[in-house]
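Submitted below is the structure of interest, expressed as structure tokens.
All protein chains but one are shown in place.
Moving on, here comes subunit A:
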Amino acid sequence: MTHPDFLWRNPDPKPAYDVVIVGGGGHGLATAYYLAKNHGLTNVAVLERGWLAGGNMARNTTIIRSNYLWDESAAIYEHSLKLWEGLSDELDYDLQFSQRGVLNLAHNLGDVREGRRRVNANRLNGVDAEWLDADEVKKFCPIINVSDRARYPVMGATLQRRGGIAKHDHVAWALARQADAYGVDLIQGCEVTGFEITGGRVTAVETSRGRIAAGKVALAAAGHTSVLAERAGIRLPLQSHPLQALVSELLEPVLDCVVMSNAVHVYVSQAHKGELVMGAGIDAYNSYGQRGGVHVIEAQMAAALELFPIFSRARVLRTWAGIVDVSPDASPIIGPTPVDGLYINAGWGTGGFKATPGSGWVYAHTLAHERPHPLAEPFALDRFTTGALIDEHGAAAVAH
């Protein structure tokens, strides 16, 4: 893999920008890129407290898919997937985007019913989807244990062949590089500590590197969005949780697709470099600290070995945690806030990476036109007042 020789400048902040994006993760960088590319807005700064893309962008398990149940979700994630399909060329960077197929396993009759329902909805929405029975799962991914003696046997799976993985760092750097080339200032080590709000309108951000005036301010801070919003006097329906992931040591190729099991919280793929990349379920408690409990990892390994007994001697090399912001309906919040000029893009929970280009696209549009992009419209903050939720928690297990 050859990287470009130059990625970004390290500029000092200017006194004022048309748009200040708070958060230099994947979504913030994608927003900056599309603001410049699609809307000609380049007097833009991305303010990052730490290092670019060092939050959830650096910590996720890089799974990309668009097979969501509801029309609104399928539309925005499919838009994103279509962008992924051209993104390496567009950004002139090898993103190691690999459409190797994503399996979502079903372990009980309720899972089967919900899986079929989602496949049918996906197909009618133009999203590729297939239902596989257990034998077909075994054919597609021979190392999965489909024995009916497993504690929770595999009863089938949904398959999205266009789904897959990409190299998260490359995505961030590619977006950063292009945004930088358009003249966007990427400012690292710059923490936003407050907002200057005059007459109900945001006029500047206060930062660890001084005041920066802003025509518009766009939050893109994932797990810390609620902290920032509180500094602007806004209380958001978000709960932040640690989400852990891990990698194994480098292994020769052994798994050539993505396998997800929501029922037992196992998400696994093998990175190009060779490590097995595995995600867990969220840690139950609320936290802004990027640390998780080891019991979550232990439970994840127990579940993973039921699916992949051959990994019993593989070893965990490194574990880590990110902070995910989860909304009441597990769908994102995109659009204006009660403060004029202050916009929010948050609540992506455990699934933000796959949305990176799509989110940036619609958020940039929303910022540029000062009204929600049609794909973002259903994800407005006021849905928690109207009740028009887009509940992607999905059905709980059958409760009879």
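Going forward, a contact is a pair of C-beta atoms (placed from the backbone, for glycine too) under 8 Å apart; a residue touches a chain by one contact, two chains touch by 3 or more; residues count from 1.
In this text, contacts and distances are computed from a predicted model.
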item	value
Among "Phosphoribosylformylglycinamidine synthase subunit PurQ", "FAD-dependent oxidoreductase", "dihydrouracil dehydrogenase (NAD(+))" or "Aspartate carbamoyltransferase", the UniProt name of the subunit that does not appear here	"FAD-dependent oxidoreductase"
Touch with the omitted chain, as defined above, among A:Phe311, A:Tyr343, A:Tyr363 or A:Phe379	A:Phe311
Residue ranges of subunit A at the interface with the undisplayed chain	3-10, 50-52, 54, 58, 71, 107-110, 112-121, 123-125, 131, 143, 150-152, 169, 173, 188, 248-252, 254, 264, 273-274, 291, 293-294, 297-299, 301-306, 309-320, 328, 383, 385-389, 391, 393-400
